[in-house]
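Handing you a structure now.
All protein chains of the complex are present and in place, except for one that has been dropped.
As written, the chain order gives the labels A, B and C, with residue 1 at the start of each chain.
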Amino acid sequence: MLALWNKIWTTPVVTEPVVRTYDDAQIEAIARQVDERARRLFGRSLHIREVDAGSCNGCELEIGALNNPYYDLERFGMHFVASPRHADCLLVTGPVTRNMADPLKRTYDATPGPKIVVAVGDCARDCGIFAGGYGVVGPVSAIVPVDVVVGGCPPPPSMILAGILAALDMRDNPQSVRSTDGPVSDDGAQ
Amino acid sequence: MVTELFPKLVTLLSFATLGAAFLLIVRRDLAGQVRLFAVQSLALAILAGVVAAFTRSVELASVALALALLKVVVIPRVLNRAVAKIGLQRAALPYLGTPATLVVCGGLVVIAFYVMAPVAASNPLPTAEAIPIAFAGVLIGFFVMVNRRRALTQILGFLMLENSIFLLALLATYGVPFIVEMGVFLDVLVAVLIMEVFIYRIKENFDSIEVDRLGRLKG
Amino acid sequence: MALSEAMTLNLLLLTLGGFGAGAAGAVLAARCPHVSRLAGHACALIGAVGALALGAAGLAGGTLDVMIPALLPIGGLSLGMDRLSAFFVLVIAVAAIPSTAYAITYTRAYEGKSSLAGMGLGFNAFLAGMVLVVLARNVLTFLVMWEAMSLASYFLVMTEAEHRDTQHAGWIYLVMTHAGFACLLVGFLIMAHGTDTMNLSEWHAASATLSGPMRHAVFVLLALGFGAKAGVVPLHVWLPKAHPAAPSHVSAMMSGVMIKLGVYGLIRIGFDWLGVGASWWGGAILVVAAVSAVLGVLYALVESDLKCLLAYSSVENIGIILLGVGAGMLFQSYHLDTLASLALVASLYHTVNHAMFKPLLFMGAGAVVHATGTRNIEEMGGLIKRMPQTAAYFLVGSVAIAALPPFNGFISEWLMFQSLLLSFQISATGTNLLFALSIAALALTSGLAAACFVKAFGITFLALPRSERAEQAREAPWMMRGAMGLSAVACLALGVAPVGIVRLLNTTVADLTGAQADVHFNWNVIVANDAFAVVSPLWIAVALVSLCALVVTALRIIGANAAWRAYETWGCGRALQTSRFEYTATAFANPFKRVFGLLYRPVKELDIQFHPESRMFVETIAYRNETRSIFEDALYGPMSKLIQRGAQRARIVQSGNVHLYLLYIFMALVVLLALAG
Partner (left out) sequence: MLTQILIEVIQLLIVGLGAPLLVGLVRRVKARLQGRRGAGLLQPYADLHKLLAQEAVVSETTSWICRFTPYLLAATMLLSALLVPLLTTQTPLGFLGNIIVLMYLFLLGTFFLTLAGLDAGSAFGGMGSSREMAVAALAEPTVMIAIFAIALRAGNTGLDEIIRRGAADSLLLLTPGHLLAFMAFFIVALAETGRLPVDNPATHLELTMIHEAMVLEYSGRYLMLIEWAAGMKLLIFLALLSNLFFPWGVALAITPFALAVAFVALAMKIGALAVGIAVLETAVAKLRLFRLPALLSGSFALALLAVISFLFVK
């Protein structure tokens, strides 16, 4: 126990001050801007439900990294929840497989509105290397309406964070564009 | 103020030793148990110091110092070495489960209070009201020795028993004479060292320190 | 207010006349089941209303003195009424009125199946027997009425005698009730012999002449006899078998009232007949009560037969009631009469409460069992949508029996806690510890009772129906709903406005202990023992309701999103949400089963049949998980074996030889003569 306390005492706060590890200047700008506004509005709240719609778990590893002290998702007022009922953001990864298409749709319907959907990874955008596979139904946008797509295989945590922040920004300003990237289809029931 | 504070402090510290005994029962890992024993001894040493300060007895103060040195530093170190050598980290292996043990120990406390309440009432010293607590510690120490399967944890039971007897003497008569106390300490130290050696031997020969297996030695 | 004796006599006649007319009507119209049913129960209802008036008159100070020497040998039929008797008459009435009203419709289901004439006769005799037991004033009247009550209830238990379970239940009930009766008989005879009078009301004064060991013996015998009727552990074995087997209105009366007569007897021996007893009497009752309360609720918790669950919960509630009786006896033996009164007030309050919510729950269970055709709650579910009113009433009963505010169970448990907490005024360490442990037992009981009734209500009424019968369940007829509604309202009324009844109880127990409990009232605020504890049930209820309203309006004012949308239950995106996914009653109780494994001795069997070709494929899985009663295994099993063996031995005596029998008679005569000489 004493060893643990010593460790806690000597370890500094390791969280990165702002997102700056990714070289994409545009995303960094979005992130910084949203982060500032987030502070101004005395904190925000976003509860995320993660749906693995058939991913190779590469994206999950990166998403898992969001929770660690280095990226510390919680400081933006976001955290992962156990039920779509508690969520207002769905984080969907992977090409949507036949078995996961229906659950994904049900998860979307089970989430109370207003809600946003962020598709994470190349597979979620356009099925990636799995495109055309017999078990694949299509990209996430073929099943549920997508607000923001974060590309990359897998996208680094900072990029995912930037994507979520962008979506958050959109929710607060509904008049802005619905999607920055990727196709959007509206066949999902509202 | 002091006359009012002194018995309170004595009772509180006696309860602290009893509390440490209870925690030792619940605790599963050996290292934690050894540490709890050290905590108990520390509370005891402080108590002896408090009594020494109240009675202005230099002898008792030196006993307190010796106790702190021996039981808070030396014996825990010896035991820790034994734990490290044997490599058993979580090995209390009691016969009864934790809730049942707690119930039994609770019952022992009740019995101790029941038996010792008249004794405490007849003793004129201000420390007397804590006597039942000390006696409860004696009973619990005994029970720990009975209830544990592993030799090392039995040593802990023995040490707790010894602590409680010291406490009992302290509360009932402000401690036995200095020379006797020192002799007892020496005895305890030697006993612990001998038992440690025994444990190594048992461990080497049986590859286990479960006392049950000693039953096979009989002809 | 002095009531004329003629008036109470008239009320008694009304009561007995109602029951008599009911019995006669049911038998006379035996050919026509419909009329027989209506006549039997409608007249019983009149009798029950009469009993209500009689009890109220008795509590108000009315007395009764009936003496008909010709009707019974040795002393004749002797009836009388003091406040305690009147209170128990009232308890009988408050349970009997809704149960009887309920029975008028409920018994329709038995038309053509069982003899309704027999049922009407039995039910009326049962009710009359109970009323007369508490009014009895001499030994023979008491014993005859006690036996009448027991036999009538036995025949009612045997209504569906074609079932094997019922036969078994009836047999065990008969054995236990007669073993208890034998204890009572011997105890009464010793007492009558020692005090030289058969008149019960003279015993209190005469008990001083009894020698010490005799008093102890009488106490033990009578306590065993009354305890067997009350269903305390370990004499409770008949209760969870007999109560479920009977028709629901009968179970309601048996569980709600009949077992209370055991309590009545215990109060009589503890406070009246034997005078102030030794302190171990109260201690023994306290221990038995604590054990009954905890074990009763623990067994109820793992039960999935709804009526059986309720029966075990009666064991628990008897335990709670007897905690007060035992505490009162202990307080009295330490000469703390006001505390004894407080404990008894709590005890009697719980008695009347239990006589309200237990019949309510049994009536609800009867409606549910009637609608679904099963007593197993694992096959129910979703009934709150199909039987909304029954569900609401059952919920009221569940909240009340779990002793939660603002219903009546809460007040009596609160009073009970206060009286136990005040035990620190005794300065005897052993007794103090005993009280501390009974506080713990009562607390554990109330927590477990809440768990038990979450299970009983939740599994039965909530979520999806678990069987086809449950899916097609219909709401109960209006008469049954009305009876349940009446009980539910009574539960609420006694919960929010206990002031009047606590006052009445206080005068009642003052007759027994010689002192009133230190309980004051101030604007519906109960102040116990010189401001030791304070509670205001009415204001709690008002505050709860208004705070609910406050939350609703506050949400509206700050502009909360009021939209809501129904969607399927979240099952991780699974396609099919069926009742097979629901948590079962067994699963709900499983943590308790593991924690208290020592008491349940759970038996688990897992039998997996694999496909002959490969162990990867499973053909069938059979899983059995049941609990056994330690008492039946460890106490009654060996005992019945012993008796059987003894009976085998005794068979040699019975040779069939007439001369031998003559020899027995002769020897008996000689022995008697020798003893008499």
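Keep in mind that, in the parts below, a contact is a pair of C-beta atoms (placed from the backbone, for glycine too) under 8 Å apart; a residue touches a chain by one contact, two chains touch by 3 or more.
Note that the structure is a prediction, hence the values are computed from the model and not measured.
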(request) Kindly name the visible chains that come into contact with the excluded chain. (result) A, B, C
(request) From the listed residues C:173, C:393 or C:588, report the one that touches the chain absent from this view. (result) C:588
(message) For the chain left out of this view, which of C:21, C:116, C:451 or C:470 touches it?
(response) C:451
(message) If I consider the whole complex, including the chain that's not displayed, which of C:123, C:312 or C:410 touches that chain?
(response) C:410
(message) Using the document's definition of touch, tell me which of C:208, C:443 or C:667 contacts the absent chain.
(response) C:443
(request) Identify the residues of chain B touching the omitted chain, counting contacts across the whole complex. (result) 4-5, 8-9, 11-12, 14-15, 18-19, 22, 26, 97-99, 102-103, 105-106, 109-110, 113, 117, 129-130, 132-133
(request) For chain A, enumerate the residues touching the unshown chain of the complex. (result) 1, 4-5, 8, 11-15, 42-47, 69, 72, 74-77, 80-83, 85-86, 88, 110-114
(request) Just the residue numbers, please: which parts of chain C touch the chain that's not shown? (result) 381-382, 384-385, 391, 395, 399, 402-405, 410, 414, 417-418, 421, 424, 429, 432-433, 436, 439-444, 446-448, 450-451, 453-454, 457-459, 461-464, 525, 531-536, 539-540, 543-544, 547-548, 550-552, 555, 558-571, 577, 579, 581-584, 587-592, 594-595
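Note that only the chains that are shown with their structure count from here on.
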(message) Can you tell me, using the touch rule above, whether these chains form a line, ring, star, complete graph or other shape?
(response) line
(message) Can you work out the whole-Å distance between the CA centroids of chain B and chain C?
(response) 51
(request) Would you pull the chain C residues touching chain B in the complex into a rising list? (result) 429-430, 433
(message) Could you list, by residue number, the parts of chain A that touch chain C in their complex?
(response) 51, 83-85, 100, 102-104, 106-107, 109-110, 112
(message) If we count contacts the way the header does, which residues on chain C are in touch with chain A in the complex?
(response) 565, 567-568, 570, 572-575
